[in-house]
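Note that one protein chain of the assembly has been removed; the remaining protein chains are unaltered in position.
This part shows subunit A:
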Amino acid sequence: MALIEARGLGKSYGSKRAVDDLSFTVKPGSVTGFLGPNGSGKSTTMRLMLSLDAGQGTTTFDGRTFGELRHPMRHVGALLEAKPFHPTRRARDHLRMLAAANDVSTQRVDEVIRLVGLESVARGRPRKFSLGMGQRLGIAAALLGDPHTLLLDEPSNGLDPQGITWLRQLLKHLAGEGRSVFVSSHLLQEMAVLADELVVIGRGKLLANGAVADFVTSSGLGTVEVVSPDMATLGPELESRGATLVAGPGDATTVSGLDAAAIGDAAHESGARLHQLTTRQASLEEAFLAATGLDEEFRGGDQS
C-alpha cells in the first residue's frame, strides 16, 4: 500500500503563484480530505502530483513518481475532470481503451461498470449522461486497475444523496482495505464524516496536514457549557484565566478559551459548585472557515 509524499510542489501562472512550496503526506489505510477555498490550488496540486502540469517539486507513490510507474492505473487511480470522455464513445469502450494501456482485463472493465451502477448504460454513448453518471464513469475509470492509491478531485460533484452515501461507503471501504484515498471536496459536512486525515491549503500554501480531530481542536473554537449556582464567583475566576464567557443557552454560560478540565480545576480552587460541564466541539466547517478565512480568493460581498 502506497504512501504518498508530496514535496515542494509549486506552480505559477504568470505572476500569480497558484501552488507555493506545498509538502504533505497521505497515509495508507485512510481517507485524506483535501480542503481549500475556491481557487486555492487544489486541482492544480492534483495535476502536479500526476505530472500533468509542469511545475516544481515531486510527488512519490511508495517512492516512485507517477511517470515511473509501469501500468500507472494499476497503482494510482485518478478522477480529475467532470466528464473526461468522448461523447460518442460507448462508456464500456472508454474503459476498454484505458484498460488496454494498463494490461487490465475486459472482465475487470465489466466489474467496475457493475460496481458504479452503470450496467444499463454501459453500451450506450455518454453524450447524454448526467453529471452524476459522468462522475460514476470517472470513478469506474479510477478504480479500473484496482489501484492502491486514489486521487479524486470533487468526486461527489453531481451525485444525488444516495450517490454521495454510496461514494462515502465505497471510499471508506477502500481505505479500510489499506489503500490511500486522497479526495478533494467542497462539501465540508461530507468531508467531516468521510475523512480521517486532512490536507488544508489556502492560496496554494499548506495550512494544515494531520488528523481531522487535531485540526478541529487546534482551531481553538471548542466551547464548554457551564451551569453553576456560584457563577458570580466562578465567572471572574475563569476570566482571570483567559476565558471568554457568554450567557446562554438557558441557565448555562458558554465558556471559550479553556477546556473542561481547566474549568473544573478553576471551580474547585475557587470553591464554586458545578452542576453541569458540557464540552461542545467545533465543527469542521467552523475550523475550516477560521483557518482559511483570510485566504479565500473569491469572497462574496457582505449580505448585511
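Rule of thumb we're sticking to: a residue touches a chain if its C-beta (ideal position, glycine included) is under 8 Å from a C-beta of that chain, and two chains touch if they have at least 3 such contacts; residues count from 1.
Basically, contacts and distances are computed from a predicted model.
Engineer: Just go with whichever of "ABC transporter permease", "HTH-type transcriptional repressor YtrA", "Sarcosine oxidase subunit alpha" or "Iron-sulfur cluster assembly scaffold protein NifU" UniProt uses as the name of the absent chain.
Structural biologist: "ABC transporter permease"
Engineer: Please identify which residue in A:His71, A:Arg114, A:His173 or A:Arg273 touches the non-displayed chain.
Structural biologist: A:His71
Engineer: Write down which of A:Asn102, A:Asn157, A:Thr254 or A:Ser283 is the residue touching the left-out chain.
Structural biologist: Candidates A:Asn102, A:Asn157, A:Thr254 or A:Ser283; residue touching the omitted chain: A:Asn102.
Engineer: Even though one chain is hidden, which residues of subunit A still touch it in the full complex?
Structural biologist: Looking at subunit A, the ones touching the missing chain are residues 47, 50-54, 66-67, 69, 71-73, 76, 78, 80-81, 83-90, 93-94, 96-98, 100-103, 141.
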